[in-house]
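Every protein chain of the complex appears in place save one, which is left out.
After this line comes subunit A, so read on.
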Amino acid sequence: MDDNATTSGGTALAVLVEEAARILGRPPGRLEPGQHLQHDLGFDSVMLLQLKGRLEARFPVLREVSLPDLLLGVHTLGALAGRLERTTGLPVA
């Protein structure tokens, strides 16, 4: 498990929200698990690449996972946190 992940709340969702908020330039408190990455938050393909890069820095195991494998069928922050949990072993919440 990555040390940074542990110190930032320790859950996949908390880390994801923190990194997504940085990319969006919004306070993490305004992000919710049910929000659609594209339709609600305005993520585009470059931002998704950026998010993957940031998450890799937190969870090195993600370097072995392709962006498609991480995102396929995933639309919301909560669903992506679930995918992260299965990949990294961190609990969602």
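Methods note: contacts are C-beta pairs under 8 Å (C-beta built on N, C-alpha and C of every residue); 3 or more make two chains touch, one makes a residue touch a chain; residues count from 1.
Methods note: contacts and distances are computed from a predicted model.
Visitor: Just by its UniProt name, which of "4'-phosphopantetheinyl transferase domain-containing protein", "Putative ABC transport system ATP-binding protein", "Succinate dehydrogenase hydrophobic membrane anchor subunit" or "DMSO/TMAO reductase YedYZ molybdopterin-dependent catalytic subunit" is the chain not shown in this complex?
Guide: According to UniProt, the chain not displayed is called "4'-phosphopantetheinyl transferase domain-containing protein".
Visitor: Quickly run down the residues of subunit A that touch the omitted chain.
Guide: Per the touch rule, subunit A residues meeting the hidden chain are 36, 38-42, 44-46, 48-50, 52-54, 56-57, 66-68, 71-72.
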